[in-house]
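A single protein chain has been omitted from the complex, and every remaining protein chain is retained in its original position.
Labels A and B are assigned to the chains in the order they are written; within every chain, residues are numbered from 1.
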Amino acid sequence: MSEKSNRGRLRGRTGETLKSWLIMLPGLLLMTFFVWEPLLESIRMSLYKTRNVELVRFVGLDNFISVMGKDDFTQALMNTFSYTFWSLLIGFALPILLALMIGETRRGKGFFRTAVYLPNMLPGLAVIILWSAFFSGEKSGVLNILIGKLGIPPQSYLTKAHLVIPILIVIATWKGAGATALIYMAGMAGINAELYEAAAIDGATVWQRMLHILLPAIRKLAGTLLILQIISVFQIMYEPMVLTKGGPDNASLSLMQLMWQYAFGGAMNYGKASAVAVTVTLILLVMTGIYSYFNRKESDWD
Amino acid sequence: MAEQTRTGVIRDYDMHAPSVRVGYGIILFLCAVMVVVALFPLVWVILAGFKDLREFVSSTRLLPASFDPKTYLTTWNQLGIAKNYLNSFLSVAGSVVCALLFNGLLGYGLGILKPKGSGAVKKLVMLSLLMPTTISIVPLFMNIQKVGLGNSFVPLWLSYGANAMYVILFVQFFESLPASILEASRIDGCSQLQVFFRIVLPLSKPICSVVAIFAVNAAWSDFLLPYLVLRGGELQTVMVRLFVFSTEQTVNEDAMMRSVVFSMIPPIILFFIFQKQLTENSVSVGIKG
Partner (left out) sequence: MNRLYPWLSCFLALCLLVCALPSAMAEEVIDADLTCTITLGNWPADTAPEAEKALFESYRAAMARQYPNVTLVPDYYSYTLSNYVPMAKGGTAPSIFQPPFTDPQLLISQHLVGDVTEALEAFGVLDKFSPSYVEMLADENGRIYGLPRDGYVLGMHINIALFREAGLVDGDGLPLYPKTLQEMAEYGKIIKEKTGKAGLVFPASETYGGWLFTNIAWNFGCVGESALEYQDEDGRWVCNFTSPECVAAMEFMRDLKWKYDILNADTTTTDWAGAHSLLGTGEAAMNFAADDSVDQPTANKGLPVADFALIPFPAGDAGRYALAGGTCYMFAPNITRDQGIALMAYLRVIGKLPFLDDAIIEGMRADYAAKRDRGAPVIPAISAWNDEEYNAAKQAIVDEYSNVDMRLYQDFFDSISEGTITLKSEEPVFAQQLYRELTAVIQRMITREGADVMKALQKAQDSFQEYLDDEINDY
């Protein structure tokens, strides 16, 4: 038996190989049409001076140089990292905490799970519009009504440059934290309860058990979810577009939103838009690369 | 069964210690807070939908002065949402079929058949996970126009057949299937496709239901590509309408909030029907991805 795989029977012969590829063909064609070809096309576009979607002439890295030389790029880049920072600060630990707490409840676990998961099902666009009513600075804004009951005068939220990114992250966390928490809960449920029992017999307190058994057990999962979270928050776009329109004074402008502005915001410069898009992709690849480097032994990313 | 429900760090005997009991009380309290935070905005928007424009813009009361169901009815009729609902249902239905069929077959190839050279494709698919899909929306839209599929659901349906995430989910699930079963069926003389439809699919109900629910939710919520493709009035989905409202500014704030509620109703219903699958299966799948 020269074949190592225990599924040897299903591969090997040329005819089988061909048939296998035929089975995958529809999916591959669709991937090509919807994902890969457009992606290559945008890489190509990023190297050209464009007029609408026509490539006028090859300009090498000019689009990149021009785009990166501008203040709004620097600002958008900083903002995007700021989104990531706030997302990690607010959005990373919270699901773990939620999972810990729900995991410990002895009654109503199903109810808690259901309640925290629900916001994740709601359409993202609807969620942003819904929350815009909460953060309205008028005295009819929901948050202002609520703090008004405590005797605090109405505040303005979306006009404050230092608040807009945390606010957008709070909204994203409201929507997504519950779903992430359930993933952690599943991870925690997989821990053999005997470990706790054994530790307890050895005199470990609840706190110690949590620190030394539970948290290490979900470390790898947390790493994976962390990188997924970074990747997704790096692509934030329509959220600021709808809520703050990137303002005030570009304080919430994200990189992807900058790309959208180049393409559709009146400039119609798809070359530069593609340059921004490709840059985002490269940053993501680098970050993923760093992650897999540090996790190369445990990572399932290879 | 009791064994399964007691998975927490806190064991039964810990509950005798007063400090643990206090801690547990705090946890319960925080859980209650969390439920309120999760549900309050949703409940509020449904109730606030009864406000009229002036109340919505000026009133400092959380709740509307009256709960006249006509406010919702009027908006529903005036904006003709029923048609958009139908469109959304059509769009979602086709998307789910494509998501299961094409991604499933590709996942079968990459996860079970593994023909020569498929490793590279698998890596390519995994890399695609990282690529922001919005990046290539312009060239993609051009492709769609070139093949004459504009203003139709077909490209939207098919686009769900090209989802790297779903493919990976299928691959991971298929790889975990016991090889012996597949082995046996091959010996029985089944073709590759027969194995897929007769053996693999029936074993894959959990993953299929998860992908289906993900696809339903994603297809319902999607608006950027549908907006470009379905630009005309006839086929617009609920979310496309909502996006148009938010950019076009022809709808008043109160009607906008009611449209938000309309756009949330089907996902909420879906959620309550499939909560078990969602909060259990999707989780066990997510843990691997």
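Quick notes on this structure:
Everything below uses one rule, namely that a contact is a pair of C-beta atoms (placed from the backbone, for glycine too) under 8 Å apart; a residue touches a chain by one contact, two chains touch by 3 or more.
Values in this document were obtained by computation on a predicted structure and should not be read as measured data.
Looking at the complete complex, one finds that the omitted chain is in touch with A, B. Residue B:R54 is the one among B:R21, B:R54 or B:K205 that touches the chain missing from this view.
Among B:V154, B:V244 or B:I268, the one in contact with the hidden chain is B:V244.
Across A:T17, A:N250 or A:S292, the residue that sits in touch with the chain not pictured is A:N250.
Of the candidate positions A:L158, A:A199, A:L214 or A:I231, contact with the hidden chain is made by A:L158.
Subunit B meets the missing chain through residues 53-54, 57-58, 74, 78-80, 83, 138, 141-142, 144-146, 150-151, 227-228, 231-233, 244, 247-253.
Where subunit A meets the omitted chain, the residues involved are 51-53, 66, 69-72, 132, 136-139, 154, 156, 158-161, 243-250, 261, 263-269.
The rule we apply is simple: only the chains that are shown with their structure count from here on.
Chain centres here are Cα means. That of subunit A falls 15 Å from that of subunit B. On subunit A, the positions that touch subunit B within their shared complex are 5-7, 9-11, 16-21, 23-24, 26-28, 30-31, 33-39, 41-42, 45, 53, 98, 100-106, 108-119, 121-126, 129-131, 133-134, 138-140, 142, 144-146, 148, 174, 178-179, 182-183, 185-191, 193, 196-197, 200, 206, 209-210, 213-214, 221, 224, 231, 234-235, 237-238, 242, 256, 259-260, 263, 270, 273-274, 277-278, 280-281, 284-285, 288, 301. Touching subunit A in their complex are the following residues of subunit B: 3, 5-11, 13-14, 20, 23-24, 27-28, 30-31, 34-35, 37-39, 41-42, 44-45, 48, 56-62, 102-103, 105-106, 108-110, 112-116, 118, 121, 124-126, 128-140, 142-143, 158-159, 161-162, 164, 167, 179, 182-183, 186-187, 191-193, 196, 217, 220-221, 223-224, 239, 242-243, 246, 256-257, 260, 263-264, 267-268, 270-271, 275, 278-279, 282-284, 286-287, 289.
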